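A protein chain is absent from this complex, but the other protein chains hold their places.
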Amino acid sequence: MKVANRTFIVTGGASGLGKATAANLASHGANVAVFDRDIPAPSSSSKSIKYIKVDVTLEQNVKEALEQTLSWIQDSGKTLGGVVNCSGVSTASKTVNQDGSVLDLDVFEYVVKVNLIGTFNVSRLVASRLTLNKPDKEGERGVIIMVASVAAFEGQTGQVPYSASKGGVVGMTLPMARDLARYGIRVVSIAPGLFETGMSASLPEKTRKKIDGMLEFPNRLGKPEEFGKLVEEIITNPMINGNTIRIDGASRLGKL
Amino acid sequence: MKVANRTFIVTGGASGLGKATAANLASHGANVAVFDRDIPAPSSSSKSIKYIKVDVTLEQNVKEALEQTLSWIQDSGKTLGGVVNCSGVSTASKTVNQDGSVLDLDVFEYVVKVNLIGTFNVSRLVASRLTLNKPDKEGERGVIIMVASVAAFEGQTGQVPYSASKGGVVGMTLPMARDLARYGIRVVSIAPGLFETGMSASLPEKTRKKIDGMLEFPNRLGKPEEFGKLVEEIITNPMINGNTIRIDGASRLGKL
Amino acid sequence: MKVANRTFIVTGGASGLGKATAANLASHGANVAVFDRDIPAPSSSSKSIKYIKVDVTLEQNVKEALEQTLSWIQDSGKTLGGVVNCSGVSTASKTVNQDGSVLDLDVFEYVVKVNLIGTFNVSRLVASRLTLNKPDKEGERGVIIMVASVAAFEGQTGQVPYSASKGGVVGMTLPMARDLARYGIRVVSIAPGLFETGMSASLPEKTRKKIDGMLEFPNRLGKPEEFGKLVEEIITNPMINGNTIRIDGASRLGKL
Partner (left out) sequence: MKVANRTFIVTGGASGLGKATAANLASHGANVAVFDRDIPAPSSSSKSIKYIKVDVTLEQNVKEALEQTLSWIQDSGKTLGGVVNCSGVSTASKTVNQDGSVLDLDVFEYVVKVNLIGTFNVSRLVASRLTLNKPDKEGERGVIIMVASVAAFEGQTGQVPYSASKGGVVGMTLPMARDLARYGIRVVSIAPGLFETGMSASLPEKTRKKIDGMLEFPNRLGKPEEFGKLVEEIITNPMINGNTIRIDGASRLGKL
């Protein structure tokens, strides 16, 4: 699918990976509707990037934001191309703490709610609109990109809720691609290693040091633009479908 | 860890894979506390298998059932050995239906709630009790077994919620093993292919036929006892830890 | 790494995936040295694509072809950027045939020799030259791309030699990336599903029909240019390293 003259929804697009994705898509001629629960001043919206305050876990919220996006599309004539689900939260909490206390069920549910259920919530509603698109020459109607994490495969101590949520994203990628294949909608996930964003900035200094010693090449955290570039490749390459792509500089974190 | 003279909790143990697991553990000298939301008449409890009505998604429910189990342990002298999480539900619902309607968020949340959050809820509460065990000669204090599915890896159309929940289980296996390694508690998941249980019995005839044509060897669905036997191997083999084991007769379901 | 003003070696570049890769790199300003054992008339070489007759399994052969390439580089001033290993052969032979005869060891060795050993042979020799490059601003000295196959993950009956060779490629991707990280050389593999090339053209009609029924979206074989496009993304995205990327239109072949 071409990026230009399309409208894409980018959740979590007010920060980090989502922000770089939105910027990259806009720079290639797309309009981008950012769905984020924490958006910059409305004045920051530009001609091609519009910020809409949305909590991805709330059905009604997302429906309304989608309606807003659709009326923007009607004005701009840039058809809905798909969604890149970059909203997400992380935590560091062990199953059982050293004082014997146990991981709060609420914490686990919250992370799963935002990262897994929120991602599904947005994806299904966008998918349902995409099925109404006129297919392009390839028969394609849209692309859904979800963000997992290498923590889905090699979760660290303290990452049980996060790894559960991201493992869920990995697990639903193929069946969602199968559900939507008949409509010419692709579904692909990306599993980033550590990238330089707000999320990684919150890591304790000690952990960060240990991780630095485990990097291969590049010997630095990922840049959000590199993530955004891979998003672009996935959107524009019709044979990429139904799987999760790692982008992690060959790092495999051992015991931290 | 030895099975004999231990008490194991088996969730979902009133039916299918859990029932066979409970029977096998009991036959090897263990006591089994079955946590199931749908239990047989109380009179079906035997000397070594006790049915306790529990909804695994409810914190308070599980805590109370655990207390009951602990007082049984006090009486029997058979230490808590761990938990086998066999409770689970499945659905068949596409992301977008042919009539254009979209998968209910409630359905997705329900499946994730039971299969992923419920499994974590029980596991963390059991883990917290296991840390109090006296370690055996190996330094081992307990074993947590979770049930994923091959649908975590090759989910079929209609399985998005189920694959999401089971992918979540796969994803949290390694980090939970890492969290609990310091206590000598192992965490292992099993990914069954199709087994002969209530769950598979509910498949539509047409799907069942297609699946039959895709089996390799054995050319039949799995028997719950075969699952139960693998559970026993995992409990008794201390080097198995932190990963998910497929048991599926080499079948890989293609497009259904 | 930038593609323009670099020289890339593409093995197997006289046909199929390699040919499309070579054409794409050349169209972006690179010179391409095609190493193939079966090359078109010398007159087909163009200003930017040079065909060199090489059997990738033969050490001396590859060394000489590399020397030729290096003298071309000296003339053109387009530094060596890396290699895309597209040479490969396939077979369809069962471990034990219906007449009781057993798969020839020679057949197995031949496929492993070309696909696995040949790929390693070229990669190591190119790697050794790349270490001598002046690093770019990122510290990068080169990229090695290898071609695996989805048969490394879901090999079909009759594919034991092929799956063994491709599994080998998958297996060596990460350690080779680790070996070469200190030099700023990345190593990435691609696992294609079925693409329209000479290799897939040789499939029996019956098998081809069955496969057609198992495709998801796109509902066709891959086009070599789509493979070539992914190669370009890998070369130009420095965070992609040490793993294998599927490109298969979400298809997972079941029992054939």
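Chains here go by letter, A, B and C, matching the order in which they are written, and residues are numbered from 1 within each.
Just so we're on the same page, contacts are C-beta pairs under 8 Å (C-beta built on N, C-alpha and C of every residue); 3 or more make two chains touch, one makes a residue touch a chain.
This is a predicted model, so every value here is computed, not measured.
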- request: Give the residue, chosen from C:27, C:44 or C:128, that touches the chain omitted from the document.
  value: C:128
Task: Identify the residue among A:40, A:135, A:198 or A:254 that touches the chain left out of the display.
output: A:254
Statement: Missing-chain contact among C:13, C:168, C:192 or C:249 belongs to C:168
Task: Could you tell me which of B:70, B:203 or B:240 touches the chain that is not displayed?
output: B:240
Statement: Touching the unshown chain, subunit C contributes residues 59, 94-96, 100-103, 105, 108-109, 112, 116-117, 120-121, 123-125, 127-128, 131, 151-161, 163-172, 174-176, 178-180, 183, 255
Field: Those residues of subunit B which, in the complete complex, touch the missing chain
entry: 138-140, 174, 177-178, 180-182, 184-187, 193, 216-219, 222-223, 226-227, 229-230, 233, 236-243, 245-252
Query: Which residue numbers on subunit A touch the omitted chain?
result: 154, 213-216, 251-255
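Everything that follows uses one rule, which is that only the chains that are shown with their structure count from here on.
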- request: Using the touch definition up top, find the fewest steps from subunit A to subunit C.
  value: 1
Message: Just the number, please: Cα centre separation of subunit A and subunit C in whole Å.
response: 30
Centre-of-Cα separation between subunit B and subunit A, whole angstrom: 30
Message: Quick check: what residues of subunit C touch more than one other chain, meaning two or more?
response: 216, 251-252
